[in-house]
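One chain of protein is taken out of this complex; the other chains stay put.
Labels for the chains are A, B and C, by order of writing; each one numbers its residues from 1.
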Amino acid sequence: MLRIASTDEVAASWLPSGDAVTAALAACGFSGWASDGNGFALAALGVMLCWYGMGLTRLARRRGLTAHDIGRAAAFFSGSALAFAAIGPPLAAYSRELFSMHMLQHMMLIIGAAPLIIWSRPAPMLLRALPPRIRTRTSAAAKALGLNNTASRLLNPIFVWLAFCAGFVLWHAPGPYALGMRYGSIGLAEHLTFFLTALAFWAIAIGSSGRHRLGHGARLLFVLTAAVLTDLPGALMVFAPRPLYPEHAAGAADWGLTLMQDQEIAGLVMWIPGGLAYLAAAAWLFVAWLRDAENRTILSAARSAAPVALLLGIAPLLTGCNPSGAESIPNFNGNPVRGAALIRTYGCGGCHDIPSIADAEGNVGPPLTRMASRIYIAGVLRNTPDNMSLWLREPQRVVPGNAMPQMNIPAQDARDITAYLYTLK
Amino acid sequence: MTTTELDRVPELAPRDYASPLASKLERLWATKPGLIGWLASVDHKEIGLRYIVTAFVFLLVGGVEALIFRIQLAWPNQHLLTPSQYDQLFSMHGATMILWYAFPVLTGFSVYLQPLVLGTRDMAMPRLNAFTYWVYLFSGLYLYVGLALGSAPNAGWFNYVPYASRPYNPGLNIDFYALANILLGVSTTLGSLNFVVTILHQRAPGMSINRMPILSWGTLTISVGNLFAMPSVTLAFFLLWLDRQFGTHFYSPPSGQPLLWQHLFWMWGHPWVYVIVLPALSMVSEALPVLCRRPLVGYTAVALATVLTMVLGFGVWLHHMFATGLPNIALAFFSAVSLFIVIPSAVSNFAWLATIWTGRPIFNTAFLFFVGFIIVFVIGGVSGFMTGSVPADWQLTDTYFVVAHLHYVLIGWNLFAVMGASYFWFPKMFGRMLDERLGRWNFWLMFIGFNVGFFPMHITGLLGMPRRIYTYPDGMGWDTLNLIITIGSYIMAAGMLLFVVNVFYGLKRGVIAGPNPWDAATLEWSTPSPPPPYNFVVIPTLASRTPLWEERLNEGPYRSQLSEGTPLDHGKEVLGTSSLDAQPNVILRMPEDSIVPLLLALVLTLLFAGLIVKAWWLVIACLAVGLALQLAWLWPRVELRERRP
Amino acid sequence: MSTVVAVSRRSLPVGSVGSHAIGWWGMICAVLTEGALFGYLLFSYFYFAVQPRQIAFPPELPSLWLAAPNTVILLVSSVAVWQAERGARRDSWLRQVVGLGSGFVLGVIFVGVQLLEWQSRPFGLSSNAYGSLFFTVTGFHMAHVVLGLLILLALTVWSALGYFGPRHSAPISIGAIYWHFVDAIWLAVFFSFYITPYLGLRHGP
Partner (left out) sequence: MKRFFLGDLAGPRMTAAKVGAFLIATLNDSAAHAAAPLNYLTGHGVRSRPIATLTWALMIISVVVVVIIVALLLAGLRRGHGFSAPAPGTQMPVARPPGGASWIYVGVGISTLVLFVMTVWTVVTLAHVANPPRTDDALRIEVTGHQWWWEVRYLSPDVSREFITSNEIHIPLKRTVEVDLRGADVIHSFWVPALSGKTDVIPGQANRTWIEADKPGVYRGQCGEYCGEQHAHMGFEVIASTPEEFEKWWNSQLEAQPNASSELAEAQNTFIAKCGICHTVRGTRAGGHLGPDLTHLISRRAIGAALLPNTRGHRSAWIADPQHLKPGNYMPRLELSGPELNAVSTYLDTLN
C-alpha cells in the first residue's frame, strides 16, 4: 500500500510558491514535505552539515584526523542523517498518512538525532570552520552580548526538564496534534519544539558543559523521570480502546491498517524503543557515575594522604593512567599522581590530547604529547614548571583572548598538573 | 561540651574498644534497661533483629498455612477445608509470605547491617526506624485480626476486582486486606526513605559511591524503587476501599475499569518482585566472595545489573496481563522486553559462577545455601523466561507452572539467600557461630524438600492444573504429583524447624565467633561481635572496597585508616558525608531513645481500626493525637542543633 | 608500597544545616514518593479519559472561572514562602514571619475557593466515574494542602518564637520544599483536569 506522491503531484503543490531548494529536492522525486515548511528545516540542516564539513576539512588539513575526531564526526553526520530522514522524504509524506510514522519521526528526532548531535560536541568544529579572525571576533561578540551566559542559564536542568516533558506531552494531546497536522507552520513548530528541547535535554543528560552541570546521580534521576513522563502518552495510546487521532483514518486505511492498529503501533514506538533509549542513557550514566567517583576519590585520597607515608614511596598505580617514569622535578613541589587525577576532573581532555589519560582526546587545543620536551608554552612562555603552573592558572592573562579558558585552578592543583605534564617526555 | 557549639574540627582517637572513650560512648548509645527502655529503643541493631525475628515468625505462620492446605491438595476430592476456608488460607499464605515476610526480612538485615557496612552508628532517622518497625508489626497483627474474626482476605494476594469489590465480596475480608496493606505501605515507604538517606548521606569517609558494598547497592536500589512503586499499590487499595465503602466508581463496570486495578497493582507488583529479591541477591554477592576468598568478579557490572533490573522492572508490568486482551501488537513488544529482562540476572549469575571458579571456596553451611541458591536461581529464572513468551504464557499463566515459578523465585531467590545470610551474619549479630552439623542437615532437608515440593508443580502446571483451586477431581493426571508435592513441603518444613533449633542452640552453645570469623573484608567485621551499641569506637576512613583485605590484595596506592579516627563523643553523633565522594561535611546529632514512635504507631493502627469499623470519632481523635505527637516529635530541638539555643 | 589515607580534619558544622540536614534529604525523598503517588492518580485519570464510554465524563468543558485564579493564588503563596526562606537566611525575623504567615493565609484562601469549586459541581464522589476521579484527585491534593498548611503554621509559630536564623533555617527550607511541591502538583492536577479537555482529551465516539 506504499503510496509515494508522484513528482508531478508535488510539483503542482509547491511550484507556485516554492523556493529553489525545495524545487530542487522535489525534482529529485521527493514528496509532500515541502509544503508543510519542513523544507526550511531541511535547508538549515544542509547548511549546518556543510559548515561542519568545512571545519572537519580544515582540521584534517591542519593535523590529520584521529579516530576520536572521526567518531565524533560520524556521530554528527549520522545524527544529522537521522534528522534529515525524519523530516525529509519519504517519511514526511508517510507521517501525514500514518500516525505511527509520525511518532517514528518524533522518536528519530528526540532519541536519535538529538543525542547523537550532542554527543558529537559540534561547537568546536563549527567554530573551527570560521576563519580565525572571525572566530575570535565571534567569541568576543558572544561574550560581550552575554550570549554564553544566557545560553548556560537557559540550560537550567529544572527548566529544561519541564520544557522537554511539557513540550512532549502537549504536542501529543489530540488537539494540538490535529492543529499541527492541519497547518504546516504549526507542524514545523511541533518538530522544532521536539528537536530543540531534546537538544537541551541531552545536553544536560550526556553533554559536558553548562553552568548547572549535574552530577551523574542527578542526571540519572533527570533521565529516568523524564522517561516515565514521556512514556505516558505512548502507554495511553496503547491502552486506549478508541482512536484518539482521527486525522489518520484515511491514511491508515491506505496502508491496510485500522486506525486502532496504527495508534497502537505509534504508542509502542514511543514506549518501547523510546524507553530503551532512555534506559541505555541511564546505564551509561551509571557507569560514568562510578568511574567519576573513582577518579575523584583517588584525588581526594591524594589530597589528604597522611604526610608520613607508612611505607616508603607512593605507587603511582592509577587505573586508566600510568605515568611511568614519574620523577620529581628539582625544586618543584607537585604530585604527578594527583595531577593525573586532576586533569580528569578539570576536563582538560575535552580540548587536549593527553597521553595516558582516559578520554583525553580533545582536538581543540594542541596535543600535549612530550610536553616535557617542548620549548615554549602557548608560543610565548619558556617551558618551565613555574611558567606552566602560571599558564594553567592564568591563561587569559598570559595570552589575552586565546581559547584556553580561565578555570581558577588553585596553585597547588596547577603545580600537580604541571608535575604530571612533566612526566610526558 | 557546650550547647552553643556549632562548628567543630573532629578530634582524633585510636581505635580501642576497652578505653574510657568506649565506655563513654556505651553510656551515650546503649538502650536503657527495663521494658520501657526496650520499647523506646532506637538502636538499629535492636530494631533490625526485631524485624528479622518478626519476619521469621510470619514465615512460619505462612508456612503452617501452606502445610494445612497442602493436606487438602495431597489427594483429589478432599474436604478438609471448605472452599471459603481454603480461599482465606491461600490468600493469607500469599500475602503473608510476599508482603509480611519476604520484604521485611530483607529490611531487617538491611536495618541491622547497613549502618555497620557503611561505617556509621545508626540509621539516618533512628526514631523513624523504630516507627516503621512498629507499624510493620501492627499491620501484620491487623491482618491476622481479620483472620481471627473470620474475615481474612480471600481474593488471592493480587486481589483482582470485581471479585474483590463489594457486590461479590460483601464481608470485611477485603477491607482488612486493603487497610493492612496501606498501613504496611506507610512502613515500607518510610523505611525506604530512611535507607536512601542513610546510604547517600552517612557512609564512612572515603566510601565513595563506587566503593559501596554491593549489599548497599541492593538496598539503595530497591529503596529508591520503593519510593516510586509503593504509592501505586497504596493508591490501588485506597481506591478499592473507596469503591467498597463509599460507592465510588473506579473498578466496577459499567463505568469503572476492572483493568485499572491490574495496571495499578502490577505497576507496583512487578517492581516488588525485584524489591524482594534484589537485596537477597546482593547479600549473596557480598557474602559469597568472602567464602570464595576473593573480591566479587565484575563489581560495576553487578551494581549496574542491580540498578537496571529495578528500572526495567518498572516497564514490564504488562507481562502479568498477557491474557487480558491487550492489543496483539503490544503483546509482541512486551514479550520481547520481558524476555530481555533476563539479561541483568544473567550478569549476576555469571559473576557468581566466575567468583566460585576463580576463587577458593570454603565449604560451609552458608556456602552450601548460596550454591543451592544459584541452582534454584537458574531454575526460577528459566521458568520466568518461559512465561515471558506470550503464546506460551497464554497456556502457562494461572496454572501451577506459575506457582512453581514464583516459589522458585520467592523461596529460591529470597529464602535460600536469607538462610545463607543468616548463617553468615549470625556470628556478627550474636557473637556465636551456628552449628555446622545441624546446618548441613538444615540445608539438605530444605534443599531436597524444596525441590521435591516445588519442582513437580512445574509438571502439574504443564498438565493443566489451575492455581487457586481448593480441590480437584481425579483422573486429571495430577494425583501422584500432588502427593509428592505435599511430602516435599513437609520435608522442607522439617528443615526449617531444624534452623530454629540451630538458632537456639547457637545462642546458648555456639562457638565464640570473635570479630571476624570468616576473615571477611568489609567494615562490619572490624568491630567486635556482637557490635557495641555505638558500632564503631572511632569512625573509619576508607580507601577501597575491601578495607580488611587491602594489605593482602595489595591494590592501589592507598590504604584505609581503621586504627585511628574521629570518636564523635560529644553526645550521640554521627558523621554526615557527601553523597558521591563521601567527604565529611557535617556532624549530625542523633535523637535519644523515645517512646513516641511506638505511641504514634499505636495511634495510627487505632486510626485504621477506626476506619474498618467506620468509627469516625475514633479516626478524628487519632488524627488529633497523632498530629500532636508529630508536633512533639518534630519540635525543633536545641540539642539536635535544629534551632537557636 | 602504600600510604594510609588521612582522616579529614576539616572543621564541620554540627547539627542540621541546609542540604546537609537529614530532614532535607528526607523531604526530598518524601516529595519523590508523593510525586509518584500523584503520577499514579493522574495515570488513573487519563486511563479513564481515553476510554470510549464517555457517559461518565461531563460533556461540557470545565469552567476555569474559579480554578484559574486559585492557581495564581497558590503560586503567589509559593513566592511568599520562598521570601520567608530567604529571610531566614538573611536573619530577617520579619520577612520570615510575614512570608510564612502570608503563605499560610493564601493557602487558606486556596482551600476556601477550592471548597466553593467543589460545591459548584453538579456531581458528587459517588455519582459517576468522573465524580470519583475528580473528588479523589483534588481531595488528595487538598489533603496535602492541609498538611502543608499545618507545616506552615508550625513554622510561622516557630519563626515567631525566634527559633530560626541563618544557621538554623533548615526546618524552613524543608517546609518550603513541601509547599512548593504542593504547588507543583496542583499545576499537574490543574493541567490534567482543566486544560487537557481543551486539548482534545474529552469526547470519544
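The working rule: a residue touches a chain if its C-beta (ideal position, glycine included) is under 8 Å from a C-beta of that chain, and two chains touch if they have at least 3 such contacts.
Computed from a predicted structure; not experimentally measured.
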{"item": "Touch partners, limited to displayed chains, of the chain removed from view", "value": "B"}
{"item": "Given B:220, B:233 or B:371, the one touching the chain that is not displayed", "value": "B:371"}
{"item": "Residue among B:141, B:259 or B:448 touching the omitted chain", "value": "B:259"}
{"item": "Hidden partner chain, touching residue among B:346, B:500 or B:595", "value": "B:346"}
{"item": "Residue among B:38, B:168 or B:246 touching the omitted chain", "value": "B:168"}
{"item": "Residue of B:93, B:294 or B:559 in touch with the missing chain, whole complex considered", "value": "B:294"}
{"item": "Residue ranges of subunit B at the interface with the undisplayed chain", "value": "82-84, 87, 155-156, 160-163, 167-168, 253-254, 256-259, 293-295, 297-298, 301, 323-325, 328, 331-332, 335-336, 339-340, 342-343, 346-347, 349-351, 353-364, 371, 374-375, 378-379, 382-383, 385-386, 389-399, 427, 433, 436, 456, 459, 462-472, 475-481, 483-484, 511-519, 521, 549, 552-553, 555"}
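As a convention for this text, only the chains that are shown with their structure count from here on.
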{"item": "Subunit A and subunit C: spacing of chain centres that average the CA atoms, whole Å", "value": "34"}
{"item": "For subunit A, residues contacting two or more additional chains", "value": "228, 239, 301, 305-306, 310, 314-315"}
{"item": "Junction residues of subunit B, two or more chains touched", "value": "206, 263, 543, 556-559, 561, 583"}
{"item": "Residues of subunit A touching subunit B in the complex", "value": "215-217, 224, 228, 231, 238-239, 260-261, 264-265, 267-268, 271-272, 275, 279, 282-283, 286-287, 289-294, 296-298, 300-301, 305-306, 310, 314-318, 337"}
{"item": "Parts of subunit C lying in touch with subunit A, wherever the complex brings them together", "value": "1-6, 8, 39, 43, 46-47, 50-52, 196, 198-201, 204-205"}
{"item": "Sites on subunit B touched by subunit A in the complex", "value": "206, 208-211, 263, 300, 303-304, 307-308, 311-312, 314-315, 326-327, 329-330, 333-334, 336-337, 543, 555-559, 561, 579-583"}
